[in-house]
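After this line comes chain A, so read on.
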Amino acid sequence: MKKVYVNEDWCLACHLCEFYCAAANSGKSLINAFKYSDKKPVPRIRVEEGSEVNFAVQCRHCDAKPCVKGCIAGALSVVDGVVVCDENKCVGCYTCVLSCPYGCVVIDEEGHRIQKCDLCTKNHNGEPACVQGCPNKAIVFEER
Partner candidate 1 sequence: MAVNFNNALFEIVRNPDRCIKCRVCERQCANEVHKYDPEQDKMVANELNCVDCQRCVCLCPTNALKIRPNENQFRMNGNWNMQLMDEVYKQAGSGGVLLSAMGNPQNYPVYWDKILLNASQVTNPPIDPLREPMETKTFLGKKSQKITYDKDGKAHYEKTPYLELDLPIMFSAMSFGSISKNAHESLARAATALGTYYNTGEGGLHRDFYKYGKNTIVQVASGRFGVFKGYLDAGAAVEIKMGQGAKPGIGGHLPGMKVNEEISRTRMIPMGADAISPAPHHDIYSIEDLRQLVNSLKEATNGEKPIIVKIAAVHNVAAIASGIARSGADIIAIDGFRGGTGAAPTRIRDNVGIPIELALASVDSRLRDEGIRNDVSIVAAGSMRSAADVVKAIALGADAVYIATAALLAMGCHLCRSCNTGKCNWGIATQRADLVKRLNPNVAYERLVNLVTAWDHEIKEIMGGMGINSIESLRGNRLMLRGIGLTQKELDILGIMHAGE
Partner candidate 2 sequence: MLQREGETRIPAGCAISGFINRSGRRTNGSVIVNSIACMHERSNGLGGGFAGYGIYPEYRDQYAFHVFYDSSESRVKTEAFLDRHFDVVNLSRIPIRKNPRITDEPLIWRYFVNPLPTKLQDSQLDERTFVARCVININDKIDGAYVFSSGKNMGVFKAVGYPEDVGDFYRLEEYSGWAWTVHGRYPTNTPGWWGGAHPFSLLDYTIVHNGEISSYDANRRFIEMFGYKCNLLTDTEVITYIVDYLHRRLGMPLEDVAKVIASPFWSEIESGKFSPEETEKIRHFRNVYSSLLITGPFSIILGYNYGLMALNDRLKLRSMVAAEKGDTIYISSEECSIRTMCPDVDKIWSPRGGEPIIAELDKNCAERVGK
């Protein structure tokens, strides 16, 4: 299955992936998402910055899927290998936040629910927005 991978050698911590991700999942253009939204767009990818290396992390769509198994509301499910969240069902208990070993379930504080990377399968972005937006090909979408 094609997944998003990050090469920390090339990540510049420019944080553009976060912005592209947040906008793509808000269904708006970057400008509208960040300037004309009632709600702050939430990126589902996050960049960790270090003194020498940086990298972006987002849902690994891992085999263990502890988030799906632990979800009390049945909001998380697996569609064609992709872990997706039904935001209408999520009650914001954050059991998935507790379970995710990569820290990749994102808390949408305003919505009192979670958001997570679904590889842009739900926003019709095509190739994930973070991959498209990475200026240094540090983020790739590929089969391993």
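Just so we're on the same page, contacts are C-beta pairs under 8 Å (C-beta built on N, C-alpha and C of every residue); 3 or more make two chains touch, one makes a residue touch a chain; residues count from 1.
If you want to know what made the cut, all candidates are chains of the complex that A comes from, given by their letters.
Treat the numbers as computed from the prediction; the structure is a model and nothing was measured.
For chain A, the touching candidate in this complex, among 1 or 2, is 1. Chain A contributes residues 9-10, 12-16, 19-20, 30-31, 33-35, 52, 133, 135-138 to its touches with candidate 1 in the complex.
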